[in-house]
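For reference, the structure I am asking about is given below.
Only one protein chain is missing; all other protein chains are in place.
Order of writing sets the labels: A and B. Residues in every chain begin at 1.
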Amino acid sequence: MKSLTKHLVFNIPARMDFLNITSEVETLVRESGVQEGLCLVNAMHITASVFINDDETGLHHDYKKWLEELAPFDPSPERYHHNRTGEDNADAHHKRQIMGREVVVAVTEGRLDFGPWEQIFYGEFDGRRAKRVMVKIIGE
Amino acid sequence: MKSLTKHLVFNIPARMDFLNITSEVETLVRESGVQEGLCLVNAMHITASVFINDDETGLHHDYKKWLEELAPFDPSPERYHHNRTGEDNADAHHKRQIMGREVVVAVTEGRLDFGPWEQIFYGEFDGRRAKRVMVKIIGE
Partner (left out) sequence: MKSLTKHLVFNIPARMDFLNITSEVETLVRESGVQEGLCLVNAMHITASVFINDDETGLHHDYKKWLEELAPFDPSPERYHHNRTGEDNADAHHKRQIMGREVVVAVTEGRLDFGPWEQIFYGEFDGRRAKRVMVKIIGE
């Protein structure tokens, strides 16, 4: 069994934004030498997501608006008890649960085995600082 | 290490519906010869889900109503910017994030290692056309 472990670092200049990281992950799959296996990609921070969807600006606008409706940013300690700790990012912990922590992708014949529109995104909900994403590939 | 890769195709006649695909996946686990390992099942399209829950008609009715409340179908370009591309399926991209892209299931002694009520569903949110589901099984 082969394996590859890599921690990527991203520093998103906005509080909330989405970054297409597909090509970085694809490069690591080639580097791993794995022909048949699984590739795990997950946020290592609990106010961020890794998810698969469309690389379309309008959709990303829609996601941000929708997540803001489902879990609005509110630094006050009234709406979110979590913000009584001195944090202001309780909303980000909620948004991340909607979008998910991780994706697991099949590796087939040495490549990410994707449908026509699948792209991997890093989803940031409390940005403006360096945060890590794990890529782990196992197989043969 | 053994592995099996299979793309299943489904053509759901409704815009939104759920299809129990557990027996197809179970058949592939047997075909793989894997005794101990992991089985990944994911939608290859970004307006569809694979999820595990109950095979109960009332619950499926409830899910559809709930998803429609959380992210209503609206083909106009006002509510969803994604629909300015000429698409009408922005709602489906949102519903899929709630229900998830994929499941990873343990394979133990050559079978899906499931609790009493776990069933695998293909969740369609923009149907009436052929769409693919990936099954990847790795192990020994």
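Here are some notes:
Rule of thumb we're sticking to: a residue touches a chain if its C-beta (ideal position, glycine included) is under 8 Å from a C-beta of that chain, and two chains touch if they have at least 3 such contacts.
All values derive from a computational prediction rather than experimental measurement.
Residue-wise, the contact with the chain that is not shown comes from A:93, picked out of A:15, A:61 or A:93. Within the whole complex, the absent chain has one touching residue among A:30, A:65 or A:132, and that is A:132. Subunit B meets the missing chain through residues 1, 36-38, 51-54, 56-59, 61-63, 66, 70, 98-100, 103-106, 108, 113-118, 138-140. Subunit A meets the missing chain through residues 1, 3, 5, 38, 40, 42-46, 70-71, 80-85, 90, 93-94, 96-98, 100-102, 104, 132, 134, 136, 138.
The working rule: only the chains that are shown with their structure count from here on.
Centre-to-centre spacing of subunit A and subunit B amounts to 20 Å, using the average Cα coordinate of each chain.
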